[in-house]
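All protein chains but one are shown at their positions in the complex.
Think of it as A, B and C in the order they're written, each chain with its own count starting at 1.
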Amino acid sequence: MTKGRVEAFSDGVLAVAITLLVLDLKFDSEPGHASVAHQISKNWPSYLAYAVSFIVIGVIWVNHHALFSLIAHVDRVFLFQNLMLLMFVTTMPFTTSTLAKFLSAGGADARWAVVLYGVSNIGMSWGYFAMLHRMIHHGLLRTPVDAATGRAALIRFGIGNIAYPVATGIGLLWPPSMLITTGSMAVYYMFEQTQLLPGGDD
Amino acid sequence: MTKGRVEAFSDGVLAVAITLLVLDLKFDSEPGHASVAHQISKNWPSYLAYAVSFIVIGVIWVNHHALFSLIAHVDRVFLFQNLMLLMFVTTMPFTTSTLAKFLSAGGADARWAVVLYGVSNIGMSWGYFAMLHRMIHHGLLRTPVDAATGRAALIRFGIGNIAYPVATGIGLLWPPSMLITTGSMAVYYMFEQTQLLPGGDD
Amino acid sequence: MTKGRVEAFSDGVLAVAITLLVLDLKFDSEPGHASVAHQISKNWPSYLAYAVSFIVIGVIWVNHHALFSLIAHVDRVFLFQNLMLLMFVTTMPFTTSTLAKFLSAGGADARWAVVLYGVSNIGMSWGYFAMLHRMIHHGLLRTPVDAATGRAALIRFGIGNIAYPVATGIGLLWPPSMLITTGSMAVYYMFEQTQLLPGGDD
Partner (left out) sequence: MTKGRVEAFSDGVLAVAITLLVLDLKFDSEPGHASVAHQISKNWPSYLAYAVSFIVIGVIWVNHHALFSLIAHVDRVFLFQNLMLLMFVTTMPFTTSTLAKFLSAGGADARWAVVLYGVSNIGMSWGYFAMLHRMIHHGLLRTPVDAATGRAALIRFGIGNIAYPVATGIGLLWPPSMLITTGSMAVYYMFEQTQLLPGGDD
């Protein structure tokens, strides 16, 4: 099976999901509502969460693009791993808006929102790791890598598998930290961590 | 006519439809509403229906990808069959959210939702079957198959034509069963049932 | 300029617009609202309008696909003509839901909705005609056609330029006719009317 349509479908889902994030942004102009200045000061989590989640999905796309450039062909298991990754990506507009809403509202329920947002991130991290693992160990790579290189790639790329659950745990103690830790992880993944790309530019 | 744009348009519609499913997920954070724990216990059908419908559309995409890889070219009738398939796919966000809402609300009206959700699934199944039939019998395949192979592919792939109406009938008796039977059918179609692909990996 | 990305962007817009139509479909399950049977009998224009508009956009895509297969390259004017076509296509979810809503509500205001829906269709028809005209008369075709063939194509394809304003006029007298006439025109365009395609299959 060729990989072209997998890229096209993934691009489509990522593009829709990243754009749907905007549906959570809104201002109220009806008479009798709070002034815009007050709305901004109350709804800042929405704007910050929008930016963080946009970058998270954007980085996922950049790495998806980079990893697929290493692949010669795909198999059916890999397609379903990719689908699982996309499933967690599509939950982002929901978990992002939930996190923003509960951070704005304050109160104990914000912890539920942290857990939900954490599940999105953990699911994407694990899904990605499964794909990278299969690429390396089931002969999907265009140029096979030796065991040490493959192992190193999995370790460096797989840090999120542990970091996201830890971030969620911290978020349970102090909910706003969730946006900080997630944003930091996105910065980590902005750099090409697998070291599998020949001559990366960063 | 070449098939590239049919794939691109289909990928687009499938990607949008699968991502729009998320619009039905939401929590209420306004003061005076039920706690999150209570909302989760009440709205579980939304989360389950989201997962089932995501997998259903995902599997449709995987099989669309696999079947199109067998095709040499498309004709105008086939384009409209594909369009009919896509039309039933795009109803999924609506019929999924309706099913989830009525299962949460309970009551006799849940049967209407079961029928609607059933229509989505029956329409997709029949549309797919019509496409496979035309592929095999109107010379669209890259490598023509003998009569016995084509017949076997249609029978194995066409099981949904009967299974979905039966599942809808059972759903009229016990509405929550609709998600179980639909999910089971998705698992069935996760495996390549046409046996037309050379060297499938599953 | 090559035409690949024009097709990709157009496919994207058409795919999103055709899928957004579904956002207008909904049922109310809250206690105290009308029964589903009553909602269906009241909201039938929504379901019919959904089907008609889905077919309209679907047929636009099929013809877009067919016409672009005749094109060798595109120019900047053609890009903006295509953009104008897409702009009227993206109004369809709005004008479709408006028409459905006002047909359900009844009353004199339904005429406004007819005009809006008519503008969508007239805009798409004129946009398409402009594109076909430019293709034929500005050397964008892969295989240039003689004057008589080009003229015949423009006449047969351009019937909508007159038919849609007429349909809108009839709709002002009897609003529900709008869905019937638009649906009929979609059937007309289901068949390849330019006769520019070698060996069409219909």
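By definition in this document, a residue touches a chain if its C-beta (ideal position, glycine included) is under 8 Å from a C-beta of that chain, and two chains touch if they have at least 3 such contacts.
This is a predicted model, so every value here is computed, not measured.
Listed residues C:G12, C:G58, C:G127 or C:G160: the one in touch with the omitted chain is C:G12. In the complete complex, the hidden chain is touched by one of A:T19, A:S104 or A:T149, namely A:T19. As for the chain not pictured, it touches subunit A at residues 7-8, 11-12, 14-16, 18-23, 25-27, 29-31, 35-37, 40, 51, 54-55, 58, 61-62, 65-66, 68-69, 190, 192, 200-202.
The missing chain lies against subunit C, touching residues 1-2, 5-6, 8-9, 11-13, 15-17, 20, 23, 75-77, 79-80, 83, 86-87, 90-91, 93-94, 97-98, 101-102, 104-105, 109, 112-113.
Just so we're on the same page, only the chains that are shown with their structure count from here on.
Taking shared numbers over all numbers used, the subunit B to subunit C interface scores under half, which places it in the different class.
Centre-to-centre, using mean CA coordinates, subunit B is 26 Å away from subunit C. For this pair, subunit A with subunit C, the centres built from the Cα atoms lie 37 Å apart. Multi-chain contact residues of subunit C (touching two or more other chains) are listed as 12, 15-16.
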